[in-house]
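Only one protein chain is missing from this complex, and each of the others stays in its spot.
For chain A:
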């Protein structure tokens, strides 16, 4: 024992001399979190689900790419790679619609027990007794999940582009690449929104099951019940359209759309559709005056980006707000279990 403790001292002295060459605690935490996620069964399961969805929708769009590419009635028909992501023969929803369901699930899975499982098992106290900042723990949880998600989506997209190149031999347009990357980024932000929401619940609730169910409940509410609810309420309050003037009707339409856009899923699908279909020029209703003289042609990437900017910033703001709230609660939290 004495020999060991002597060697321990030597090692410590050596370590102290070498200090500065090692990873920062934040990076250590991130690498541990990433390896935890990657090895966990539920992540593997969800990964399989996302990859399966991706390849299934890709297969379907590949199989009728010829038809949609030569459909000259569609102003977007020349965007082969966008068609790969969004075209469908009706047997299965396109990838971005499926993602609006799956992405929240992915975010919730990665975050719902981020803090409370550590607190319940007692490892949080041990972790906090190390010389690290408390906020780094939260940040590491968020960052590592986002790292995995972005790796996943970027590699899926690149795989799709590569596969498309190989399969069709058609050159990819720069604007297509930008749109696809924009769509990927959008999906990542959408996952991040639910991730920060579920991390917030993992701090607020002591039980992992409670936080998972609450996050899932919110997701379900916004995807299923919220549109129904809005419909019901609108139908009760809206005056008979027959008695409304054109401009009043437009105003009401605008209002309904704005109410619908409280749901993050709506924001995502609005933005994703705009990104993947360059001919979409507005997300709201348009008057005849606006439409008259417009040639149904694709918009440049920048214009599409301008259209989805409110959606994108809304999602980002939501994620940041939830993360900030989580941060606020966690910093003032008693850590004893």
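Operating definition for what follows: contacts are C-beta pairs under 8 Å (C-beta built on N, C-alpha and C of every residue); 3 or more make two chains touch, one makes a residue touch a chain; residues count from 1.
Just so it is clear, contacts and distances are computed from a predicted model.
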From "ABC transporter ATP-binding protein", "ABC-2 type transport system permease protein", "Carbon-monoxide dehydrogenase small subunit" or "Tryptophan synthase alpha chain", the UniProt protein name for the chain not displayed is "ABC transporter ATP-binding protein"
Of A:29, A:85, A:99 or A:114, the residue touching the omitted chain is A:29
By the document's definition of touch, the residue of A:59, A:101, A:133 or A:225 touching the omitted chain is A:133
Logged for chain A, residues touching the omitted partner chain are 1-2, 4-5, 7-9, 11-12, 14-15, 18-19, 21-25, 28-29, 32, 36, 39-40, 118, 120-133, 334-337
